[in-house]
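Only a portion of the chains appears, each positioned as in the full assembly.
In this document, chain identifiers A and B correspond to the written order of the chains, with residue numbering beginning at 1 in each.
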């Protein structure tokens, strides 16, 4: 008789990863208008392109595409059982590019490649760098990103692998920002209907925008969202165990704060209709149910897209806080982050010109 | 550099409205079976026409239409950022008519016209009357209603506009109740499958019906529903701010109580398959998470629809309470409402003859 443990998957530990290893992740997932509605109910985004088939078609999409972050979370969720089930911390993202619109009815799957490994000095953990890619039913890559996580070792005495830390771009280059966005018919883009008159050219580097309102998170909400993505990290779901754990309660999936901040950013960035790349992101502090999330954004850069006169790119830094309105743009407190900051996200959005 | 405030929308204040002003609201919204499912999960309606494509087709619909109140909430939600973001109170509804069935896949947008303005004596607030209309992708009006709200002034010294209080019908006339309902094949209407044997002719003026059961509201639920409608009134979502505010907690969107009462009313009004008009409604007291909502209904009037022998209209008054069963039909306590009453709704439903 097999050992029962052989049937269940305890996740990979640091010493299970090999440089160059390719991991095909379970579970393939057909995304639907049902997923869109649940996501809408949890986060409340109001971007016209993702909200209306009619609006989307008029400017050049086949129909309303899925929210980019919903695509991100579904692909990310697939990687969790193989990559981060035994993670201590999700350390960072880089070189994240949205390469093709995803529509309701598409089927997503994910593959990761181990591109870096570095054992920590304490020999108890190590850092795993993976490039993860999401594919649709046509085999086209819809999302490509790198993340690195600190993963526990099963056995502290397991030998360290050869150290390899990948070189990663600090910023996705403007030439790479076009792929996921069809040519936009700006003349057909109805700014009144989109809810905001401001175009690409109206934003200036250094400009800061307080997104004004806050939104409180409930346990039911973040668990529903995170299960929607088939993300299996138990720290988000198991109050019994976590009540005795590090935080004394369930930790909210970091991506939840990203989606909340993105939804809040509509107020001030209503025509930033497409998140086209994420340059980097840091979950500065944990988020728990009962907290109210606020956000503000600084324009870090603007960029023309080679060969395109329809849209331009804004590089944004969005800061999310908990229980702290952002009228005064909280960020640092001395050398450290302001204690209210939970998210520091650096990303590119596209806007009509 | 622009002032950051220029990018965000603080909502309109009383002095921003002009009589006759037309406001095209963001965000257009394609409603889907996903929205129907989320609404089903939050409220639990059981009317056969909205629940089954097969049932709906057999009696004359193209397929199962959306719940009328889901349509109302989506259209209402669009008006919030422009009309009531700075509202002190939502004072009333009138002349609300559902004019065309809405199906999954339709795309809704909304336009409001300012039809009345009256500054209050304290000069701090004023009442804004708007006629709001929801349109589908064909440009057909699916919903038309008036509401009036008390809105704060930005500047107490701003001059008062010419006062205009519109004349509004107390009751939508029976001749106006047909538009949103196709001709019904009553012979194909399966009363057993619909769950209730009672037809139009079985209800008498003055009859009172206790809907028997109660349903408790959770914060996650009302926030999910209200975000589904893209309603942005921060009082529903921001515990941090509201914990220091008027009620010490988040206030539930008034429409939530309407949908709960409608779902509860199935027990006793199971064949009232279409809300065709709302004559008026008053949110008598605020509703908060943790409360249990009960409801009862009185038949105020019955009406024939000109030229139609398939369906008749019942004018109903539905009272919803919190933490108070309705076996004894609670309504008044002296001149005031019974303190448990939260909603007093006057509306027309259609029933097969």
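Brief remarks on what is shown
Basically, contacts are C-beta pairs under 8 Å (C-beta built on N, C-alpha and C of every residue); 3 or more make two chains touch, one makes a residue touch a chain.
All of these numbers come straight from a predicted model, not from anything done at the bench.
Sequence-identical chains make up the whole complex; the displayed set comprises 2, and the total in this structure is 3 copies.
In this text, only the chains that are shown with their structure count from here on.
Per-chain CA centroids place subunit A at a distance of 36 Å from subunit B.
Within the complex formed with subunit A, the subunit B residues making contact are 1-2, 4, 7-10, 24-30, 32-35, 37-38, 81, 105, 107, 109, 137, 218-220, 223-228, 230, 232, 234, 237-241, 250.
Within the complex formed with subunit B, the residues of subunit A that make contact are 32-38, 40-44, 46-48, 51-55, 64, 104, 192-196, 198, 202-204, 206-216, 218-221, 267-270, 290-292, 323, 325.
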